[in-house]
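Note that one protein chain is taken out, while the other chains of the complex remain in position.
Coming up: chain A.
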Amino acid sequence: MSFDVAAVRGQFPILSEIIDGLPVHYLDNGASAQTPLAVIDAVRHYETTGRANVLRGVHRLAERATESYENARAQVATFLGVPTMEIVFTGGCTAAINLVAYSYGSLLKPGDRILLSEIEHHSNIVPWQLLRSRAGIELDMLPVTTDGRIDLEALPRLLTPRTKLVSLAHVSNVTGALLDVRAVVEAAKSVGARVMLDGAQRAPHGPLDLPSLGVDFYAFAGHKAYGPNGIGVLWGRPELLDAMPPFMGGGSMIGRVTLAETTWAPSPRRFEAGTPAIGPAIGLGAACAWMQALDWTGAHDHEMALVQRLMDGLQKIDGTQIFGPASLQNRYPVVSFMLDGVHPHDVAQTLDSFGVAVRAGHHCAQPLMDRFDLDGTTRVSMAPYNDNSDIDALLAGVAHAAKTLR
């Protein structure tokens, strides 16, 4: 049976909105995805029937809240294919990476090295630069190929016995390229380095099986994966998490506090200081369950058909150039392009006047823009609820920008 995009769209109320007389052609999912009724209902259910703080209260609302919060952890764990208590809730994907940079980073010694790439989002560069300033570690950068993939041929040259961690985007937020995780893990293991993946752009496209990937840390954001904002996830191997000192101190993360000293709770509590974002966590759990129930074989084929339609359409508009993989293999539905003579922001602004939402600019990947001497790109990032009408509206808008702005 073919993928029923209308049925999926029907679960996202915002997609049937008319705003200033325009339909919603939402193609900025790489920035924030829209959220389905299942998530909205789960958060509303918590707020209206079970709102209380978690873990410490003995009253029945607290019991309800705690059960819902921990159930959300289990839903996320199922989505990632890992045990429940290996899931750490964070404030977002950026917060998760910062947690590792701070806590795992505090175990590193001056001269230790971390390997990143030129394609990374700033959130997978800046925390490591901060660590470099604090701890005297060194950063190495994998280059990027002209078709927007991390160049893994440079791995043997850049991996050294001092490399302790390789931290890379699972899917590029600019080009949509999928990382060859197997090759990275194999190479990293050969020098004893750990591997962390920034899964912000991969998680919104279906369940994962982290044990089969062989990585050591995985991070993703709730709001890009159809969940609320203010919530994210860090998964880490338990032996690593338990060896790491806390990132933040406060309630919930302690074993025993005296005025002289404090002992830490085991992970994940060790990394969840203070009252967590309970409602958003419950919403993210619902989002993971929603994704778990979707036909991802059909959804992926549908998304790739949209990518093909987009690429074919762009090629018919004079002066467009796609920055990223030309093939549909090993990529996800994030497509960046340039329109000769028109700045990406002006393309995006014109598209807005057609009801089309995209992101334009450097996409928090300035080193990548510098590497290819780009002012920026216009980025189309798709989700299973997008359809041909979204792509066709976008193509009409790009053609209009080409005609009027140069």
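Rule of thumb we're sticking to: a residue touches a chain if its C-beta (ideal position, glycine included) is under 8 Å from a C-beta of that chain, and two chains touch if they have at least 3 such contacts; residues count from 1.
The definition used in the following text is that contacts and distances are computed from a predicted model.
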Protein that the absent chain corresponds to, by UniProt name, given "Autoinducer 2 import system permease protein LsrD", "NADP oxidoreductase", "Iron-sulfur cluster assembly scaffold protein" or "Na(+)/H(+) antiporter subunit B": "Iron-sulfur cluster assembly scaffold protein"
Residue in contact with the excluded chain [from A:Tyr26, A:Trp128 or A:Phe354]: A:Phe354
Residue among A:Arg51, A:Arg132 or A:His400 touching the omitted chain: A:His400
Residues of chain A in contact with the chain not shown: 20-22, 342-346, 349-350, 353-354, 360-362, 366, 369, 375-376, 400, 404-405
